[in-house]
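Note that one protein chain is taken out, while the other chains of the complex remain in position.
Lettered A and B in written order, each chain numbered from 1.
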Amino acid sequence: MRRIPRPQNAIDLVTALSPRSQTNTWLCRPCQLRAASLPKPLTARYSTSTGTPETSDSDGEVQGPPYVPAQTWDGLEWFGSPEWVAETNRQPFKYKRFLPKQKSADPSTIRHAVQRAFIEVLTLREAGASPDELWKRTESAKDNPPGEGEEAKKWGRIPLTDFSLKFAVAKRAMQLTGIRVSDAAVFGVHSADRLIKLFTATPKPKNVTEKLEQTQALSKLPNVKVSPKKLTEIDKETEIGRWKVIEYELLQRGLPVTRMTR
Amino acid sequence: MPLKALEAVSKGQNGVGAFILQCKRIDVHYCDWAGSSKGMNTFITTHLPTFARLNPSIELHISPRPTRHPLLRGHYINGRQKAVCVKNLAPGQILEKAELLKAGSGEKNQRINKPVASLNGSVRGVWSPFHGSRYRL
Partner (left out) sequence: MRVRTSLSALTFQAMATMPAMRAPATMVLAFQFAGWLYQPPAGDQTSPRSNEQITRPLEELPSPPVSSSLSAPRLAALHARLTLSPRLPLQTLHRTLIHPTADPDPRFNNASLALLGGELLGYHTAEHLICHYPRLPMSVFFAAQDAYIGPRALSVITREWGVDKAAEPGGEVAPGLLQFRAIPAGAPLTDPDAPKEKIWNRGVSSRIASDDSNPRRSIRTEDPSENKDEVSYEQACTSFVRALVGAVHLHCGRNASLAFHRDHFLSRHLDFAKLFDFDDPARDLSRLCAREGFEPPIARLISETGRLSRHPVFVVGVYSGRDKLGEAAGASLNEGRVRAAAQALKAWYLYSPPEVTKPSSVEGGETGKKWIPNYVDCGEVVA
């Protein structure tokens, strides 16, 4: 679809007049400072208020010659033909997991993973490279992160004000541990210690079974049995030993054993 | 033959020798979704461990019963069961119901008119018109 040129907004004219036109006047000063370090939003990049799109940007999002709509369909790519379908199916899109399937459980392992993420991101930064290479590598070189003691405490007190560093570290730590931490939670963290705590904290129990697992209140009592699932007739019959007989007789008669059996 | 014997079975007197608690099992059913099970969910994590520890002769089975009200079901030695729905009760009230189940005998609720139930007729002997002082006109 070709872009319809929009008449200038009144708000744009007003903001263009004031010297602080490039900044957002509805944000407070500290938030403006923070926003300045963030990349520009897509809406600003692709804004058509001036009639022409931004051709070059520091992120390099939009490059190449300006868009010229085609008049005929010669040379354009075809979609949806049977050949295209066959072609697409022959090379199915392989979804590659970003986070590992298995979540790390040991708190010391998680702590080491977060510290390793720090080291890797900072190393790449010092080298001048972007942390994008990290996402492709699932197993990096084994670093020796600091263990317990004073060094670990010094580690913890490192302040985290740079957003890009913080989110890069968080992303790398998620990739290593498999534990998901929400962006909102990472946003509110301002020290390395707190970031490690986010990863090592046990999640709030969602149901009674998880709560019992965490508190271990009923685990040591010999006269207690906790079942995480609803007990069915099959469970009751298995407990008294009759289920195997019932199943055998049903199979003998060719009858379905459970409701899900076809 | 001079003497034969009749078959009999001795009658148990619970408490004379050993005491056997009549409640042998309590099923605790909860629901993670229903609001009526809020008290029960708290009861399971707070009061139930103590109750289980103080009553080692009662086996406790805790299992979810999704989308149903929370339930306490007591199983007794005479083979009967007693189910108590504990919907919308506080944990302390649920503990009271559990104690009620524990203290029960399993028999149906019946009114007992006599203060004492005993195998002995009386301590001093049942009155007979043929013994003791005669009434003379």
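Just so we're on the same page, a contact is a pair of C-beta atoms (placed from the backbone, for glycine too) under 8 Å apart; a residue touches a chain by one contact, two chains touch by 3 or more.
From a predicted model like this one, the values you see are computed outputs, not experimental measurements.
The chain that is not drawn here is touched, among residues A:137, A:190 or A:229, by A:229.
Contact with the chain not shown here comes from a single listed residue; of A:89, A:102 or A:216, that residue is A:216. By the touch definition given at the top, subunit A reaches the unshown chain through residues 209, 212-213, 216, 219-220, 222-229, 237-245.
For subunit B, the residues touching the chain absent from view are 1-14, 16-18, 20-21, 24-25, 56-61, 77, 119, 129-130.
As a convention for this text, only the chains that are shown with their structure count from here on.
Interface residues of subunit B, counted against subunit A in their complex, comprise 30, 32, 41, 44-45, 48-49, 52-53, 55-66. Touching subunit B in their complex are the following residues of subunit A: 206-209, 211-212, 215, 217-218, 221-231.
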